[in-house]
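Just one protein chain is left out here, and the rest sit where they should.
By letter and in written order, the chains are A, B and C; residue numbering begins at 1 in each of them.
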Amino acid sequence: PADSKGSGDSSSTSSSGGDALPNTTGQKTLDAIEANTGVDGAKKLLAMWTATPTTIGITEPVKGKIPSGKKIAFMNCGVEVCIALGKAVKEAATVLGWTVEDVNVGASPDEISGAWNRVAAGDYDGVIASGLPSVLFADAVDKLKKKGVPIAECCVADDNPGITAIVGDSTVPPTGKQYAAWVAADSDGKANTLWVGSADFPIIATLKSNFDEGMKSWCPDCKVADIDIPAAEIGTTMPTKIAAYVRSHPDVNYIALGYDGFATGLPQALQDAGVADKVKFIGDDALPMNKQMVMDGQQGASIAFPIYEEMYAAVDALARTFVGESVEPSLSMMPLQIYTKDNINDPSKFEPLVPDYKEQFMKLWGK
Amino acid sequence: MTTLTIDRRAEWKRRLSFSNLSVVYILVALVVFFGVWKTDLFLTYDTFSGMLNQNAIQALMALSLIMALSSGVFDLSIGYVMSLTSMLTAYLVSPQYGNLLPSSAIAIALAVALLAGVVNAIVVVIFKIDSFIGTLATGSIFYSAAVYVTDNVPISVGTSTIRSLGSWNVASLGAPVFVVAVVMVVLWYLMGHTPTGRAVYATGLGPEAARLAGIRTKRIQFTSLLVSALVAGVAGVLATAKFSQGSAGVGAPYLIQAFAAVFLGATLFRGSLFNAVGTVIAVIMLGTITVGLALAGVVQQWVPYAFQGLILISALGLGGLRRRPKAPTAAEVEPAPSAEVPAQPDGVPTHV
Amino acid sequence: MTTLTIDRRAEWKRRLSFSNLSVVYILVALVVFFGVWKTDLFLTYDTFSGMLNQNAIQALMALSLIMALSSGVFDLSIGYVMSLTSMLTAYLVSPQYGNLLPSSAIAIALAVALLAGVVNAIVVVIFKIDSFIGTLATGSIFYSAAVYVTDNVPISVGTSTIRSLGSWNVASLGAPVFVVAVVMVVLWYLMGHTPTGRAVYATGLGPEAARLAGIRTKRIQFTSLLVSALVAGVAGVLATAKFSQGSAGVGAPYLIQAFAAVFLGATLFRGSLFNAVGTVIAVIMLGTITVGLALAGVVQQWVPYAFQGLILISALGLGGLRRRPKAPTAAEVEPAPSAEVPAQPDGVPTHV
């Protein structure tokens, strides 16, 4: 039902009257971003992104026969997103007859490097990880590379040549654009946005620069300011600071959160500060919390995180390595979607964006 | 009559002195400072109510420590007790899991908080393990329990009516503010104006002397640990209601500020005794720094930390709390079997 | 002669008793447990060296606390001192910023760590602010400074040769392991076998008695706070070398475990006195839990926390540390202004 709602809605939001763009991936998406300018362009793009995506992005099948029985280590950071990623990895691995072992990576640099070193010393055939810069465990990456064990990561900017594939990397720039499209379209070109970043998540910087580019294109007169807040303040003083900023800058009417987790306690803080009604916010990653907030009308929109598609892509990258093929196809742009009140199906959990993602991958894998 | 007047005057002078009220004066100075800097923004009811709403749960966490610290035990587990009850409450009311009425869920969550308090009390009072390290250990266990519920995945309360508790308010003041007010008044009365409260202080300040005076110090420490867990449990329930979700990570961030506020609050009013009113004022003072700077548009990340550090040092240095009401261990009350008399025979000298 | 032999036997019995060595016995039990469970994985040199490498910085942080706690002061700022020196070292060696030689950068970073120690000492010893809350406040300032460097953005050391320090090793044991060994031996010698160490313990155990016995308690507490900051600073430098980056968030996670290890270590050997060897053993014991469970393939997140909590309680409950070596405040050393004595640098030294 969500799918139909989403697509139905997208056509109606599209006030420019033009044809609805299909929510696809890759070059077509980039072209659409390029081609549509001004507020109307933003509205078209928003309509596109609120619709349900139909393709997983990867089109090239694996040529060789993917071996089964591989043993994969999943480096689990333990937070909600990582747990969801782990589930997706397991699902994908099962399709190929692989086993996955969760490895707790812990929080302090020593724990992280310790966990990686144990994996490097273990008998794994491949490693999948998310979000951690490899400077903390460069020695383990070296060891794995020497042993010929491929590593697929997502959600991180890293240039360590020992890492076989960083999936979803090409998805980050358009994700930054998604923020801008929503803000520009939703405000009808009258947004004054506060961008909330945190240096603790380096990927946010890329999102921000793409957000800025997008705003230049779709809302050249809109103002953007930004603040940076340590991640340690999530849920404690971060919401207080954001709310106070909004109060002290009465012109601000949009907030863009570099990560959806920053919304913890934010609706209440905005309420407490008496500014809940004059400001809307958007964030990226659509944690269940955010989906619920969007449904409750507390959050304006949330950019979906294609957790399933991306972890299937990571498995895809390992599969290609095992049969000796290039991982290039696995690095394709992932599907994109913006959740609004009207296109959320189940707010209690992460969901795949492409309804038949599994079948599409199985086809690529010859299953 | 004259002497009486003079005494009164001296008494008032002492009461109003900077060293007795440093935190209050600093709070006033902050309000004036930010009030002058950003008058329209800062001196509004919104700022006031927002400040109270924003700091209510922090205040509750700080208040949870008062009895335990006064009776001479650290409770470092409160953050995790809060996490545990937050998770549990969410789990129990969530349509996806427990689907219970909020009232039943809250009752169960608070019962579990009490149970956590019992565990703490057994470890500290019965096993006589030093409270500092003992509650670090139990905290680890409570956190483990909180993580266990859904493997560390936060739980949304979904459509549960507990949301109405989270959004309920009077004159923009939410439920947690009123809970804080009640807990503060109860603690103020109990600690300052009942024999029980005085016995709690005596237990912390001079465990052996207290026992010689017939005070059941073990029972007092036991109860104090129940109270700290229970109040932290209430904070967990309120957090779940307020944020519409429970999470295992929710409690820990409150711990350090809670200690800072309680110690800071002890500089107020009662000559270095931990007290409820001082604690709440300290929480508000610390909260004012955050909000004031943010309203003033100070966005540099390092500023609030430096500010808070410097203000703390000024308040403590200029104010009263040079000597921490010492928080010895339960063992000092009922010494380990090998040395039944505490190491320090008595705080009071025997002779000139 | 007979009595002497019997005495020796009794002495050895006491020394080897569970209550004197609980942590060691638990460590042995854990090694046997995991060794039997996962023989091939666990009982290897890799596991051994990995264990030491992984826990070296944690051990250093724990060791940093020994002198301060023994002299009766808490230092809660060490995590942030570590963060500050980590950031600074990275900043100074990074080709993008300071581009200094590692040696100069390290010297500057350690000088700043010492400066942080001086700030702590001034707050605690000179201003007589309670160390628990005082170092919470200074910690906030040090964190602020760490954030200030690059607005909380981690700094990569880039191509700096400090990387070679990070990857240097002998028999797979990295530099931090050897630093820990050196610091441990120095502290073992200093605290256990020199007049200075005895004076430090005396300062913590009976500040006024120590002062009257001619011990410069203020100077000792002052120095202890310098040492804690310096050792934490070394940890920060090593972290930057090891991880090739500095970050403001690196230090805080080590704090709680450091306290747990020091208190746990105090159950060993020296009758409830904080000591270096016990501390390192405690760090290893706690590390064994993490590594053992991970190698055994236990992935449930809640398990290690529960395990650690239970093991801590068993070690403490069965072992010696029921009574915490009390950590009174600087103010207790120098009781009243009227009794104040200016530091007398030209006294005839009888000791220390």
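Please note the rule applied: a contact is a pair of C-beta atoms (placed from the backbone, for glycine too) under 8 Å apart; a residue touches a chain by one contact, two chains touch by 3 or more.
As a convention for this text, contacts and distances are computed from a predicted model.
**Student:** Missing chain, UniProt name, options "Nitrogenase iron-molybdenum cofactor biosynthesis protein NifN", "Amino acid/amide ABC transporter membrane protein 2, HAAT family", "Ribose transport system ATP-binding protein" or "Flavoprotein desaturase PigA": which is it?
**Tutor:** The correct option from "Nitrogenase iron-molybdenum cofactor biosynthesis protein NifN", "Amino acid/amide ABC transporter membrane protein 2, HAAT family", "Ribose transport system ATP-binding protein" or "Flavoprotein desaturase PigA" is "Ribose transport system ATP-binding protein", the UniProt name of the unshown chain.
**Student:** Can you list the shown chains that the hidden chain touches?
**Tutor:** Missing chain, whole complex, touching shown chains: B, C.
**Student:** Just one of B:17, B:39, B:161 or B:194 touches the chain that is missing; which is it?
**Tutor:** Looking across B:17, B:39, B:161 or B:194, the contact with the absent chain belongs to B:194.
**Student:** Taking the entire complex into account, which one of C:52, C:210 or C:282 touches the absent chain?
**Tutor:** Of the listed residues, the one touching the omitted chain is C:210.
**Student:** Using the touch rule from the top, list residues of chain C that touch the missing partner.
**Tutor:** Answer for chain C: residues 193-195, 198-199, 201-202, 205-206, 208-216, 271-273, 323, 325, 338-344, 346-352 touch the chain left out.
**Student:** In the full complex, which residues of chain B touch the absent chain?
**Tutor:** Answer for chain B: residues 189, 193-195, 198-199, 201-202, 205-206, 208-216, 219, 271-273, 325, 337-352 touch the chain left out.
Just so we're on the same page, only the chains that are shown with their structure count from here on.
**Student:** List, in ascending order, every residue of chain B touching at least 2 other chains.
**Tutor:** Residue numbers touching two or more other chains: 151-152, 301, 304.
**Student:** Of all the residues in chain A, which ones touch at least 2 other chains?
**Tutor:** 78, 228, 230, 232
**Student:** Inside the complex, what are the residues of chain A that reach chain C?
**Tutor:** The touching residues are 76, 78, 101-104, 106-111, 113-115, 117-118, 121-122, 133, 135-136, 138-139, 198-200, 202, 228, 230-232.
**Student:** What residues on chain C touch chain A, complex-wise?
**Tutor:** Against chain A, chain C makes touches at 41, 46, 50, 53-55, 57-58, 147, 150-154, 156, 167, 239, 242-245, 248-250, 252-254, 290-291, 294-295, 297, 299, 301, 304.
**Student:** Okay, in this complex, where on chain A does chain B touch?
**Tutor:** Residue list for chain A touching chain B: 78-80, 83, 227-230, 232, 235-237, 240-241, 243-245, 247-249, 264-265, 268-269, 272-274, 287-289, 292, 296, 347-348.
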